[in-house]
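All protein chains of the complex are present and in place, except for one that has been dropped.
Chains: A and B, in written order; residue numbering restarts at 1 for each.
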């Protein structure tokens, strides 16, 4: 009996070890055509100046777009011989992020770039940095007060919704009684409300179009698939879908495929590489996506460098960089896809 | 004082035979008040759905949709039911689903094709369950803490593997399983897997020594130990089983979403626990019902479906979901106490 047990144990052990080895090999995600998701735009073409140390603090990169933010910042900093990037590990916990930023303040970095997990909650630490004489570039999620940052740069959620609505409106303006559905993002985020508001405002210009349904997913593939399949079941015929986020769009496209539906066009949001590729191939419902460009992180590095070297922004007449820069949410479709392909994030 | 306010156990209780009976009779006998009231709740939901959206709700495709959406969380809930019946808890199920789904969809794993993905998903689930089980059964850790630790590390590892990116699946054999061409007699393959897991789960819990030992450990671990049951080994197997269910669920999720993502399985632990408890499994252990758990899952999925079909927004959905949980439990308690 005991002999049997031990042989069984041995077999099991061997199996476990070899399975473990196989599994370990399987964590690799390197593929042959891997290329860092970043921008190809030229860096500022001036001569290297004084050395600038830029501190960068963002939330946990648990989502494609946030991960692209980090990568954009890193690869941009690498292009400048006079920029040193101090990047913290991301955190979604307000207290933890405050701690990380305070560490950067104590290290006396020259400029701080902060993408707060929660803009309102991190206002105080932004103020603290400013008072300590460290200029802050506030990225995307805005602080409570302009005193907490030297410059804010971020996306335009309202504009994103508006441009998506405008694009769909133009495509459907000749369709009588057009029916549109909206697959929103996490509903308790303000940006979701803004995107929906912009979308609704744009559709008001097209009396023939009616938004017949809206469901909120939560930026995950899983929720995108679940919510989209319910939407399709609820609406037997639609003309267009606007989806707030390309990550959940992967699931939404899967649901559309599973339901065997193709009578409508779909517009995505954010600018993921997979979405770009689908748009370029043009063999599915996804016809366009509205950018919420992660390249803003690269621009933030440019701004930080300029601040550190007391320069303005090239191409503008100003001696100082502006206080606030709102990015344009461009619509990317088949016509201009090649221009944006390299900015697509995974 | 509250413990004395409840009706006394002992001779004043109604005598309910619980022994083995012929299968059909035992099914009737086991369809106790609790299960019947759950069926009542589900029926009421069907009526609501049928009245508000007759065309969209009462439709084969919608039935397929609801059952498909229930499959992933349903498989997880079957495993969870075993763990809770044994007096334990597994908070790591969602994280294990996430880790299995991303580990099984890396570029390297996908090189091994269909079998590689399936094998990896299941093995990662079992591996995580093994760690949980060893920590709890032989390391003496409280299940709540051990599985909470697993939740954190598995999510972290999943994030590390994906780097926050969505991993698209390119294997046709897997993708096809989620599409209409693969339906067997109108039944989606995912639903078939769910049904098979449910039936096996029911049989194991009600008809095998393993199930009996699970109930004994949950009902009174000390008595089980003194009766000569190897309580620790049983606990190890139970967390292993829960991990296995998570691995299977992860594979189903890969089929369903055509991808792996580290955010998968978000809050599965709460959904699975809620479904099991609503179904009639005692959170303190000693009584478990697979039928009830599956009904609990179906009730949740049907609610979500009806809300989506009626285009109600998530705020309303959440409020109503909470209210329905409370109502379902109250209805059960009332009907259980008046008979």
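Assume a residue touches a chain if its C-beta (ideal position, glycine included) is under 8 Å from a C-beta of that chain, and two chains touch if they have at least 3 such contacts.
In this section, contacts and distances are computed from a predicted model.
Participant: Under which of the names "Sugar ABC transporter ATP-binding protein", "Electron transfer flavoprotein subunit alpha/FixB family protein", "D-allose transport system permease protein AlsC" or "Aspartyl/glutamyl-tRNA(Asn/Gln) amidotransferase subunit B" is the non-displayed chain listed in UniProt?
Facilitator: In UniProt, the chain that is not shown appears as "Sugar ABC transporter ATP-binding protein".
Participant: Could you tell me which shown chains are touched by the chain that is not displayed?
Facilitator: Touch partners of the hidden chain, whole complex considered, are B.
Participant: Which of these touches the unseen chain: B:125, B:143 or B:286?
Facilitator: Considering the complete complex, B:286 is the one touching the chain left out.
Participant: Which one touches the absent chain: B:152, B:223 or B:270?
Facilitator: That would be B:223, which touches the missing chain.
Participant: For chain B, which residues touch the unseen chain?
Facilitator: Counting over the whole complex, chain B touches the hidden chain at residues 1, 3-5, 7-20, 207-213, 215-216, 219-220, 222-230, 282, 286-287, 339.
Keep this in mind: only the chains that are shown with their structure count from here on.
Participant: Using CA atom averages as chain centres, what separation in Å is found between chain A and chain B?
Facilitator: 33
Participant: Show me the residue ranges of chain B that touch chain A in the complex, using the header's touch definition.
Facilitator: Residues of chain B touching chain A: 53, 55-56, 59, 61-62, 65, 68-69, 103-104, 106-109, 112, 116, 120, 123-124, 127, 159, 161-168, 178-180, 253, 256-259, 261-266, 304-305, 308-311, 313-315.
Participant: Mind pulling up the chain A residues that touch chain B in the complex?
Facilitator: 19-20, 22-23, 25-31, 60-64, 66-67, 187-188, 212-216, 218-227, 229-231, 233-234, 236, 247, 250-251, 254, 257-260, 272, 274, 345-346
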